[in-house]
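Missing here: one protein chain of the complex. Every other protein chain is in place.
Order of writing sets the chain letters: A, B and C. Residues in each chain are counted from 1.
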């Protein structure tokens, strides 16, 4: 019996103590008509050796292509120490630190995480994680509605330049509560949200604006101007940021004159493997005065009965297990293990290391763009300053080009034509610090090949 | 500076405390003429990301061929739990448990290991490990000379059927002290040591006989007869055994009427990966009366000053750090981490699991032999009972056949022609429990192909 | 044992330089106005300091790998190491979520088969793996219920009925979906009060959320009647799968009449709890809700697996995560299910239930008061210490803290809220009788201590890295981040 330690003797003694003869009897309160007849659709058990072979074969099947896709998930170097420690049983197989005294390891780590994330985003407080970056935008929008009591509209402005999946998740998650998300247009020539277009909202009741920096195209928005515009009109500012970029770019807490009100994003770049899209983690930080409107767990430092310092979950009155239908969010299980990895990652990197990761990734993407735009039929879409990701325009359809690249073992980027048809045959590319000049050469050679075989548009 | 935590400030404060101005001065006792000028032959540093890429590429280069080689190193299933726990920092980065009170984890584990290994071999005591199986044969031979005080000859009989590398290691390691190893012939028809040939030694001074079971061909020797023959003549018996086989086969402690005197072998099959030949570990067990002649570390159970049970290194007076030139061996650092893995492995397997591993490996090898001998030009060398390894005879040269198999991704076995030319074109094959019928089919297909392309002898 | 903050190790100029890119030219093309002025206050520590600090921190935790962890409602069963090892194969870790299908067939095959297995064990018709935890699955489920009613033009249905014993996420999720929550009572025997239910349903009823077995540790016996009442009123039934472990292979939510369910893969299918997460809250639905499932879902065309998205499911409630949810968790659940296989599934239900009923019987014999003494335990059960609290001044919290000193993680305390001074105890099937016996011995020991030396229990824990912590101070004098002290 897989993972079940009971011997025949154990079972007999246990049944005797209960006063029944067979385990079956323990289910006698379940209506007989409902009992499962068979689970034929579940295959027979494999032992560990067999599943190991199967999984290894499946992994090999997907291979290790050279990946230049970013689009919200970035392949960064992950120090070996990160997961060697993260997967230690004491972190891996513990749960939410409800029993603080027996969970000081997790709690202190979360306190350290909150401190790092607050500093990175330039905000005073952080929670202990949300599901992912996309759902964090939804949570931040809901939080903005709670915080901005003066606004009754529940209108949230969202630039079209925000990750299209993030926008869809926000709509799916928050529209049921009546929030309305309105798109802000961008300029097809510079890839940025059109600041002038905001004038349209002057004098209207708007709850918040969510602004992604860098935006989905990698382009840097004029966050200062937009933040100041919003604050002047009582509109809250939600910053949606890539944590790696914050080693280099102005943190949300310093946007405009007063800083953004809430910062969110996906923590994946901080030591979390690509892993098909998850588990990642969402982060959220805010001003101290908003802390009681934050969703999710928060850890605080306190003392024990002898005055000794210790850590515990705090401000639980916000949460579902206390406040139930009136909680700030329904989140319970969060992404703790990924926060563990990220905290170790940030410790190893420090500000300087993280800045080098950002700078190297940025430089590599520039090198990539230079190499690719040397190829006939390939040019850059925007010349606006960007961070570590860039849009290319092809003179022929993107889809078959990507297919041909994939056949050569190169994942050439994210095809923008579905989400941004107005840009034409646009491709979003990214080369993080993990890519070498040789890799970039490989891509360039493969693209030269691919462009040849694809028919010009 | 890789792994060096010193800041400029630290360095200045430390130099000041020492009273020097530059680190260089700390080396002022080294004659200037001797100082290193350059280390140009060492390449510049790589960072972790770069070495990770390099090692991944090198690993991929060697691939994952389907392996049917045994010959002293066996590919068995290793439960994921084994190395997940073995590589925990507390085991991985500790050293020999000199400070017993701060090393109870390692010490208790070693005590448990000794208990398991003693029981598996059917002997009363075990040490805490030797380097590997081959060097264990050498240590056992030296130990036999110390134990068998009546014998003055330092002659050790070793069957030709013992692993040829083991024999060579024993000679390299022990002949400097005057031990002489004499080979016992085997029968080319049944692959076993010729018991009758022992008669030649009747009446001679022989110190010990070392007997491998199963022997290098996988064939089972008549250990009872040989053990009794030896004991009747005051000759010690050193059993050289595969620990997996002991779940099924008679343990050394039960060989003949009185049992073998010393049992050794390589612990690799117990949860240690093939890993190009090491690190593995050697084990040695013996009768209680010989314990003071054993080489290597031994752990004992004792009590602390309050009477509480605990574990500590014991009988250290045998060892080099106390007895120096008169020690039972020069071994100091042993193979502790591998013993950690093996102890976890044996716990997960238990007697029943280990027996199933042995039985499954044996059955798979039989299936393999059946499948391969269906191919024209392939037959078995011996029909004698064997354990999980078998000798095939080809009607054409083995070397090119193996080469052709390798080109098809199959490592077809160990070529016996160098070490056992008298057998003709002989090939040693093994299929452990990790091989499926489909794998065996793959081999058979590949061999059919390979036999075609190779020229008949 | 204390461990200082990582920031206390920090020194300007120190760092794990080996981890940093060697070549990192200044990004001169980024305008100064968009740049950061001062570096964030991340620690500056060496790799050894980092490893040592976090290794030492880890040792301050209780966990399944080190301690019995009978946290009711959380199913803290053994997390097989194989699930982690094989989910972390280099190729799986490196797979980009937007990789083309040509480089995804291995991964997608696992996901497709996981969907199929989950359908089979729950009796549902379709599954989406995308929700990232139980509560996320609840959100998806209620959102589908709303979408279903809306699609039928049944716009008034915005009430979700929830028994008072429900987990907090149930009402909170309903609120997240813009629904109004109606709590109904449960009977003295732990079942839903049928009369209260009848009174609650009506033309505004969107649905009911039920956990079965309930969080009271008993099976809802009149589930068929409940289903009839709700369905008749035009509502749908939502199944909170947190307690699926109890009935795995015994009875299926789909057969009980549920229209939509979530499963906590981090409970029933043994993916790690990770100190708080990640989880995975796959949802399953009956045929009529299938069009509304959140995307993406894995489909199969001939021999090829592919993502189904908006185009395939135009009525979908949409996306719940940037990509496909907690893929790495799903891989672990897949491996676990294949390891258990058909036979293993129903053994889970058998032995989880056997363990709980054994503990309940033994504790009752030892004089502890069961909340539902006449009922079978499911995979968990409730002990109420209201007598101890009243007579000895020793509360459930005191017992919980004292259990830590005995080397046991405490059961869930003070949940469900309707049972006073309660301990919700869930041993799981992977624990041996020896462990259960030792826990029971500890309870008996603490009970004796509570009589003879109550202060000792009230003052517990005594052997943890810290003594009992001041939660009130934590919430009043907020200290949520370390701040660098001036230079």
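List of remarks:
One rule holds in what follows: a residue touches a chain if its C-beta (ideal position, glycine included) is under 8 Å from a C-beta of that chain, and two chains touch if they have at least 3 such contacts.
Predicted model only: the values in this text are computed from it and were never measured.
Touching the missing chain, out of C:80, C:190 or C:291, is residue C:80.
Looking at B:209, B:284, B:331 or B:450, the residue that reaches the missing chain in the full complex is B:331. For the options B:156, B:220 or B:235, the residue in contact with the chain missing from this view is B:220. Touching residues on chain A toward the chain that is not drawn are 1-10, 47-50, 56, 79-81, 84, 89-90. By the touch definition given at the top, chain C reaches the unshown chain through residues 9, 11, 14, 18, 46-49, 51-52, 55-56, 59, 64-67, 78, 80-82, 89-90, 339, 430-432, 434.
The criterion applied here is as follows: only the chains that are shown with their structure count from here on.
Relative to chain C, the chain whose mean Cα position lies farthest away is B. For the pair chain A and chain C, the distance between C-alpha centroids works out to 20 Å.
We define each chain's centre as the mean of its Cα atoms; on that basis chain A and chain B are separated by 48 Å. Computed centre separation for the pair chain B/chain C is 46 angstrom, with centres defined by C-alpha atoms. In chain B, the positions touching at least two other chains are 48-49, 79-80, 84.
Residue positions of chain C touching 2 or more other chains: 17, 19-21, 45, 47, 51, 55, 80, 82, 84-86, 90.
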